[in-house]
Every structure is written in structure tokens, then in C-alpha cells.
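A single protein chain has been omitted; all remaining protein chains appear in their positions.
Labels for the chains are A and B, by order of writing; each one numbers its residues from 1.
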Amino acid sequence: MSGGTALELAASVRRGDRSAGAVVDEALEAIAARDGEVGAFLTVPGDEARQAAGRVDELIAQGDDPGPLAGVPVALKDNLCTRGIPTSCASRILHGWRPPYSATVVERLAAAGAIPVGKTNLDEFAMGSSTENSAFGPTRNPRDTTRVPGGSSGGSAAAVAAGFVSVGLGSDTGGSIRQPASLCGVVGVKPTYGAVSRFGLVAFASSLDQIGPLTTTVADAALVLDVIAGPDPADSTSLPDAPEPLVPVLDAGVADLRVGVVDELVAAEGVQPDVRDAVEAAAVALEAAGASVDRVSVPSVEHALSAYYLIAPAEASSNLARFDGVRYGLRVDGTDAAEMNARTRDAGFGTEVKRRIMLGTYALSAGYYDAYYGQAQRVRTLVIREFADAYRDHDVLLGPTSPTTAFPIGDRIDDPLAMYLSDVCTVPSNLSGHAAMSVPFGADAEGLPIGVQVLAPARGEPVMFRAAAIVEDAAP
Amino acid sequence: MSPDLEPVIGLEVHVELATVTKLFCGCPNEFGAEPNTNVCPVCLGLPGALPVLNERAVEFALRVGAALRCDVPEQSIFARKNYFYPDMPKDFQISQYEEPICVDGVLEVDGTRIGIERAHLEEDTGKTTHVGGGGRIHEAGHALVDYNRAGVPLLEIVSRPDLRSPAQSRGYVEELRGVLSAVGASDVKMEEGSLRVDANVSLRAVGSEELGTKVEIKNMNSLRSLTRALEFEIERQRDLLATGERVVQETRHWNEEDERTHGMRSKEEAFDYRYFPEPDLVPLAPDEALRARARDAVPELPAARRARLAAAWEITDADARLLVDVAGLAEYVEAASLALETGTPRDLVNWATGDLLGYLNESALAPGALPLAPDGLAELVDLVADGTLSRNLARDVLDEALREGKRPEQIVEERELAQVSDESELADVLDQVVAEHPDEVARYRDGDDKTKKKLRGFFMGRAMQATRGQGNPQLLNRLLDERL
Partner (left out) sequence: MIGGGDSRRPKLELFRDGSDTPGTIAVVAGKRISRADVEHVAALARLALADDEIERLTGELGAILDHAARVAALPTDGVPPTAHPFPLRNVLRPDELSSTLERDEVLAEAPAAEEGRFRVPPILGDEP
């Protein structure tokens, strides 16, 4: 791992032990040397990175505060707008597009002294669970390059797992941070909906999307989240009150916490036995650390996946309408504007994106709205209510992140329904808007990483991180 | 024999609200700027951009709602209306669908209550210019798009189908325009597009409760076009029904050049807007403070003002309408009325709706910008009332006062225009006239009505000559009577 955790790197740069320039150079060299095997990055803006590092070093030289993430190289999922730097969402339709503005999280990271060193690969427009849906080739799992890193934030997860960076940012709509984190053996956090501004995140499903960190340690995730979370007047759905800082509470332990292992998650369709065992072991560790642990049932979890696959594509079908060849991105000509739109979109979107646009358009169309989208939003209410019930008697919940460990590249790409099942454990938290994170917890018999998921209610990041720290310590 | 048919008309009026910035971003809400200079990631719909609602647009909407006596439900939500068109940056429009901000209002038009079904907020689209081809929409070579207007706040006001004639429809728009202007919500300039009207027209048998097949009419860019288009469409539908054909439900465009409505040659587009609640915005639930502030900001509305002035000043409805319709005129006259001494408000109104209005039209000045202050007009009216000036001379004086910026009394003094109203002076003049024309006097006394009238004019003319046109006519007449 290049240089250590974000905490260590930032401390060393702030102290003057290392220059930001040197840290960034090391990261860029590692990427140049080894990313060919992994394919985590789509764009590596070396010049901009070195310039940014130079500015951090200048601040330090002047005796000014360079920020809590000073000199820390970060990887940004390529659906986050970065001004002047190509942002493609791994799609032909946006290939080469340079946004004229940066996402709020990108600006907050920069203000904290972090240095973006690359834009990472993803499933096109964040739709997928394996990063095989990228228009520019798949990313490979650094632990076993014949296997997927998970998705859709596979590039960021792989970049952290391969040691190119200690911090990656991803986005999570149905599990797209947590599932790749689990498959790659890193920490991945989906914050409470609204905790982190979505301004500048190319929208997939607006009522479900959240940006979050992928890191090697729970402490690093807390550090990053403390930097990027907080109200943003540019995002109407961002929570208006400032969150409680996480770094100070990480070591508070779990003596007073009540933990519930969710039956329906542990017994979900296709959960590997060793994954289930990992969850049980994590539960035991929490109990040993003083938490009270029992089982809890959230029955509507079983329907969350089906509801998700109506809500998410519906919102996506509308969010992706703007890609029409008029103002930016790909244009394929036509004799009239409508033909130009249709040809552009057919050429520019990949198979999975088209599938979801079609599904979503259908679910919203006249005569079907109530049965599909409307009904899915009602099921969503049921999921929220049942979670509320569970959280009356519990502070955090526990379950697998992904039913399986990393599967071989090509295994599921032709079977959409099989692919969708990867999300069965993660989707409920997107529907409810609650916080959830994946903590690496050993590996299966083939050495493939397993992740344990800690779930918390809205704004429950503090207790979630406290529990996650214990789980992390206990990991084999 | 087919029964008598009546037109049934509903109007959809789109109003651009006079906010400083657009509905969902801080770009200028400005007409006439260089193309694509008032844009940002939000109103361009760039990937990743998000909308944030303008609080003044909400306040304006609530003011209009209060003025139209609408209910404002506890909450309203925004919805996406999804369709593709190059002037739509996101290829969906953020509007309101099932839960609009205002419902169930009413607007009185010439004594008839016209129902307002709803009023809702939505964002405007960009502007498309068709280039090349025949210059007409369906023969264009290509099109150019400017997004300056995209995101400008619109209030869409939908009437119930309570209108029954083109004239009444025009009256509705005029009244609505007056209300919108009075509450300060819009500059309501149809010629600049800040007020747009679409109509739904159908015919039905008089006395029937059912609605006929309705046709939507678009592209009426002035009140005149509105009236002409409605007249044409009513006739067209009448003719169709008279020959036993059915009216097709469709959208038709008014063509100003050939003065007809035309069916649109669009492809068989499926108008399925797939409305769903806008996930990037949260519900709007105006609190009592905001509702009260909006209500308090509603001034005396045109209809009430017309009624009040007509009653207080005993003027006709037509005059009252003129006063209220011309921006600033009623205020000017009301201020003038406070300075009156001998004159009456009715006199003031006659001057205001006559010569003063003529000057306003000619100079294109607003009443507030006139060189003659309201109390100056009052001064003039008083000078006529107390006999110092004849009406004819007063017109002259007003003209000079407006052009030169002088006070009437000053002009009267400078030009020695004071009407001679001194009875003894006039009596002397008449005595002299009578003395100089004994034959005419005799002929008058012996003459018939016709002769009397003619000779009277002769004597008056002589008297006026002697007083250089400044003899007070009423006095002269009376004194002449006494001598003849």
C-alpha cells in the first residue's frame, strides 16, 4: 500500500515529514506501473494532481493549515463531475465530456487538501453490480484478476484494494459502494440519505443515490465522511443540520449498544455459507465487546429488491433523458432532431442502461404507474416502517453485504436477474434512506474477501462506526 | 334542425413571474440578453446539477392565489413532466401535477364569475429559432437553441370552461392581466412573451351540461389574435357540426398571416408525460407567516378600484376602467383630487381621460414621469371652475404646461390669460357693444328664434373681440340677456 492510511499520510504531510508532491508522485507511479492489470482508472490527470499537490505544499510552507486530508491521493468515481477533467460515467454517450463545474464533494475534498489522482471505472451510469457494464472495459478484482471487483463503484474499490490510493469515492444507489467494498476486501460506506450532497453526482436514481468513501480502514472512512458530509444549499435533499463528527467517537466501544442480526438478510437468496458464518462471527465479536446481540425479523426486506428494480429504473429513465445529443456528449446525426436523439441514444447507451431505461419508462407509463412505480413506493413505506420497528429495540443491525464473494468475470453478465440478486442485502438501506457500511471480515476458502454489513437508522453513523470498529478489530 | 350551439371556452394563461432570478437557480431572469449568457449547470440541465426553489416565486404565486381567491392546500409538490424537445435542457420539465400550489379560485369579468381551476408553478423552456427551409416550422433547414429563458419561473393559471364568447375571453385576459400587474407578480407583456395564452374551445347545445369535443388553440400572440382565433375556431367547429361531421380532438395553431387555425402536422407522438413526483425537490408547505405576507401584499385590485372610483367620483364605468387600466393614472388623479379646491373630481377625470391621456399616449411617458405634477392638474381644473380660464384656453394652457413643464397659474400670468370675470368690466363692454349696434339690437328684439340666435352670436363675438377672447362666456351671456 502506497504510504499508509489516509490518517497516516495526512499526519505525515502536515508534520512536514513528507511532501504532498512526493506522496502524489508515488501514487501516480504505482498506477502507471500496475493499473494495466486491474483497469481501475479511466483518466489519470497527472498534471492537475501535481499542481494541486504543489499548492498544498505551498500552504504548509507558508505555515497555513492545509486541511485534514493534506496530500492524500484520492480516486473519484467517474460519475462525479470534475471541472475541466473528463467525466464519462463509463459511457460512450459522455466520452470526453469535460464538465464546467465540480461536484460539491470534490470541492470539499480539495478544500481539505486531498489530491484527486484519477477518475475510476464504473458500471455505465452506475447501473450494475460488477463493473462489467462499463463501455471502456471491465475492472478486475485485485485479489483475483479473473474475477469482478463488484459494482458499480468497482474502479474505486479496486483502486483502494490494489493500494493505488487509500481513499476512493463511490456512489451507492442499491449497494454500489458496499458490494464492491465487500468483494474487494475494503471498507465502504453508504451514508444516511441527504448526509452528503449529491450536487455534481450524475444522477442515477435521485431518491436513492448517495456518495460515500471506500477506504482500507474504518478510521479513514470516518475521516473522509467528516470532510464531505454536511448541508449543501445546492442540494434540496441534503439534510439541513450538520452531522456529528465521527472521528472523535470511533473508539467509544459498544458496551451499551443493542445489535440485531437480521434473519431475512442472513437467509437471503443465494447467501454463501461462509458469508453467513462471517456475520455470525462478527455478532459474537460484538457480544464479546459488550453489546447485546439478538435476532430480528424485517420481513419486507424480501420485497425490497423488487421494489428497488421498479423505483430505480423509473427515476433513471427520467434522469438519463437529458442525454440527447443536443448540448454535450455524443451526437449521431439524423435527418431531424428526434431521429438524431434516438440514434445518439441507441449508439451511446450500453445494453444494461437501455434495459433499465426501458423498464423505467414502462413502469411510469400511462396505465402502469399505479401498479408498478406507485406500488413500489408503497412497499418502500412498508420497508421503512418495519425498519423503524426494528430500530426501536436495536441500535444497529447486522447482515451480509453481498450474498457471495467475487464471481468470475462473464459469469452473470448475460443473466440480468442473477446480477440483480447481488443487491438483495444492500438495497433495503437505499429504500429506507438509512446508513449502512461494509467491513472486511476475512475471506472464503478461495481467499476471496467477505464483507459484513453494519446497518444503522438515519443519522446513526456514530453508532454504526463504533460497531464497525469492533468488527474490523475482530476480523480474521 | 340542429339546436342552438354555444361556445365553451377555457383559457390557460402562462405568466412569467417578475423575480430577479430563475425558478431553480440564481441565473438572471432577464429578457433580451445575448443567447446562452444567462445559464448555469442547473438551468442547462448539466449532468449532476440539482434544482433549488426560489422563495420569491412562491410568494408571487401565493399573492396571485390570494388575489384570485384560491384555496392554498397545506402542501404542494413538484412533478416531472417527461418529453423530448431541444429547448428542454433535461428533456423533462419540473412542473406541478396533482398537487398544485393554488386551486379553486374565481375572477369576475364584467359581472360574471369565471372559475379558476388551478394555478401552479413550473419552469419555462429555452427558445428555438428555425433557420433555413421556408422559414416555417415544418420546412426548417435546422434549428438554433438559446437557453436563457430555460428555468424562468412560470405560473400557469387554468380557468374552468366558463367563458362563452371571444369578447368575454379577451375581457378575462385583460382583467387577469390587471390583477397580475397590480400584485406585482409580472410585467405581463404579451409582446415579450411574459404573458401567453392557450385556449380550449368546444361547442355544445345551449342548455346542455355536457362538454363537446374540445380543440386546443395555441400561438395567439396578442389579444387581437386571441379574439380572431377564437372567432375563427368557433365558426370552423360550427360549420363542421352543421355538415354532420365531428370535431376532432386536437391541437391547432393560429396563423396570423392567413388568419386561420391549422391542425399541426406532427408525427403521431404519444403524449404520455409519465408524471411522477420530482425526487430532487421536497414538498412545499407555506406556513401562516408566508401566507399572511402574500395576502397583505395584495393591493386594491382593479375591479374594486374601478367600483370605488366610479362611486366616489360619479364617473362612468368606461372612465373608471380607463383610469385603472392606464398604469399610474388612477394614482395621479387621486393625488390631484386631494389638491382640488373649487373643481370637482369629475372635472379632473374628464381632463385625465381626455387631453392628459392624449399626451400620455403621444409622449409614451408614465403619469408619474409627467412634467406636470398632480396638483398642477388640480390647479388647472380649479382655474376653470372659478372662471379664470375658459375651457378652450385651459386646453391650451395644459398643453403648454405639459410641454414646457410650467405651472398653469404661471402660464396664465405670463400670457395674461385670466378670463375677465369682473362683472362691472364686462357690463361696460356690453353697454358699449349695445350702444354701437342699435339696429341689430332692434332686429333682435323683433326677430324670431333663428334671428335671435344668430344675432346673439354676433353680440358675443363683438364682446369677445373687445375682451380679446377672455370674456367669461357665462357671465357675458347673462349680462347680455339683461340688456336685450
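Operating definition for what follows: a contact is a pair of C-beta atoms (placed from the backbone, for glycine too) under 8 Å apart; a residue touches a chain by one contact, two chains touch by 3 or more.
Note that this is a predicted model, so its numbers are computed, not measured.
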Kindly state which of the options A:Ala90, A:Cys184 or A:Leu364 is in contact with the chain not pictured.
A:Leu364
Chain not shown: contacting residue from A:Pro240, A:Pro273 or A:Pro476:
A:Pro240
Looking at the whole complex, which of A:Asn319, A:Ser432 or A:Gln453 touches the chain that is not displayed?
A:Ser432
Given A:Thr145, A:Gln272, A:Ser292 or A:Gln377, the residue that touches the chain left out of view is A:Gln377
Among the options A:Arg18, A:Arg50, A:Arg258 or A:Arg331, the absent chain makes contact with A:Arg331
Hidden partner interface residues of subunit B, rising order:
19-21, 25-28, 34-41, 44, 52-58, 75, 77, 83-87, 97-98, 125, 128-130, 133, 137-138, 140-147, 200, 249-251, 253, 264, 266-267, 269-277, 279, 281-287
Can you name the residues of subunit A that touch the chain not displayed here?
97-98, 100-101, 193-194, 207, 233, 236-237, 239-240, 303, 306-307, 309-310, 317, 321, 324-331, 333-343, 345-346, 349, 354-355, 357-359, 361-362, 364-382, 384, 416-417, 431-434, 458
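One rule holds for everything that comes next: only the chains that are shown with their structure count from here on.
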Centroid spacing, where centroids are CA-atom means, of subunit A and subunit B in whole angstrom:
57
Which of the residues in subunit A end up touching subunit B in this complex?
79-81, 87, 89, 94, 97, 99-101, 103, 198-203, 205-207, 233-237, 314-315, 318, 321-324, 326-328, 337-338, 341, 361, 364-366, 369, 373
What residues on subunit B touch subunit A, complex-wise?
41, 44-53, 80, 82, 84, 86, 89-92, 143, 145, 267, 272, 274, 276, 279-282
